[in-house]
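Not every chain of the complex is shown here; the ones you see sit where they belong.
By letter and in written order, the chains are A and B; residue numbering begins at 1 in each of them.
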Amino acid sequence: MKVLVIAAHTDDAQFCMGGTIAKFTHAGHTVRILVAIVPCESIDGVASKKEKKIKWAQCERAAKILGADLEILDLDPYQMWFKRDIVKILDAKTREFSPDVIFTHWDHDSHQDHVAIANATFAVTRRNNISLVMYEQSIHGGVTPYSFKPNLFVDISDVIDIKLESAEVYKSWELEGRQWLKAIEGVAAFRGNQIGIKYAEIFEAVKIAWISGKEVFPPCLFW
Amino acid sequence: MKVLVIAAHTDDAQFCMGGTIAKFTHAGHTVRILVAIVPCESIDGVASKKEKKIKWAQCERAAKILGADLEILDLDPYQMWFKRDIVKILDAKTREFSPDVIFTHWDHDSHQDHVAIANATFAVTRRNNISLVMYEQSIHGGVTPYSFKPNLFVDISDVIDIKLESAEVYKSWELEGRQWLKAIEGVAAFRGNQIGIKYAEIFEAVKIAWISGKEVFPPCLFW
């Protein structure tokens, strides 16, 4: 099975669904992470080449830990909203990879890039023959007037360490003092507790298409 | 894998998800249909023993066509709302059968019995360790202020004939002249067309729990 994870920023895939990615790759499936933007602005808005290089390297290291392929699109964050050229880029990448399932952001997240990527992914999957799933908002995500509606719980108890290892890669000045690793574990424990296990990641499935003769999501060798 | 289909009335399982049931049983899984009420009132509200016998027999025949087990609870339709004794009955039946996934009505259907069964099933699955899915409203279902949100499409192209055969069993004075078979096929064709295949049934998954060491829904041998 081929799994495409579309993420706005370098750390989103690991923070939001690193456990599920590890489950996939450990079972022999192919996961490709598509990253749109490499955040490299200081708090004053100055883009830093050095920062970009660091984030880029982190992203590669973290993907490797999860056993996933990685493609970084390096798009302009000042040109990121729900419009045709963003759709076309994701469209081309999707046709090229031909995934059985796509994971994307939640379309009611507080971050403008997450909203843009989610909506563009809705456009990309308009033929409805690829399953589409939204991952939960990252830790430290903004509360908006909307509420994520989880309908898919994935047990990641046996890969929680790998998830945390892949997340730890993103150590940085922004996360300094925000206990992000403990927070990531806390979310997984809370979500796990909801279904009576140790650790889980949650998702909102938008459409799961079980078509005869095609790979069914989830695949048999998932566990 | 063990699949429990909870239905308010004798014909709901076949009309709403007969194709998916056939897919399950053909792949070697166990499906049990739990029917709450045997409708036997004439249009004037008089309950008829003869009518009940007919409906009961139809229900048994239709379950057999799909290869499913059947249990008819024969509850009082005048005592059917979201309350503790209804929950307890479904609770006991669920513990007894121990399903991996439960299918139930949509909780915003127009029919009072469908609403009651759906809500009671939410209570039954409160531990969140059994997957829970709502099937689409039956043909001739009432339009309410709410809208079904399908997130699961099942290809039933190769079992459409079995679905229709199981539905045809329910031929009756109420359906007389309402072209129910053509309508059932029409819905399946419309839903199939949405994902680019011939026939489909659609569902709204409330929660899919993929727990390590437990049967994952959908099962490997689904297709």
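FYI, contacts are C-beta pairs under 8 Å (C-beta built on N, C-alpha and C of every residue); 3 or more make two chains touch, one makes a residue touch a chain.
Since the structure is predicted, the reported quantities are computational estimates derived from the model, not experimental observations.
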Whole-complex copies, counting every chain including the 2 in place: 6
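Throughout what follows, only the chains that are shown with their structure count from here on.
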Rotational angle, Cα trace of chain A fitted to chain B, multiple of 5°: 180
Inter-chain centre distance, chain A versus chain B - centres from mean C-alpha coordinates, in Å: 35
Chain B - residues contacting chain A, complex: 127-129, 150-155, 157-158, 194-197, 205-213, 216, 218, 220, 222-223
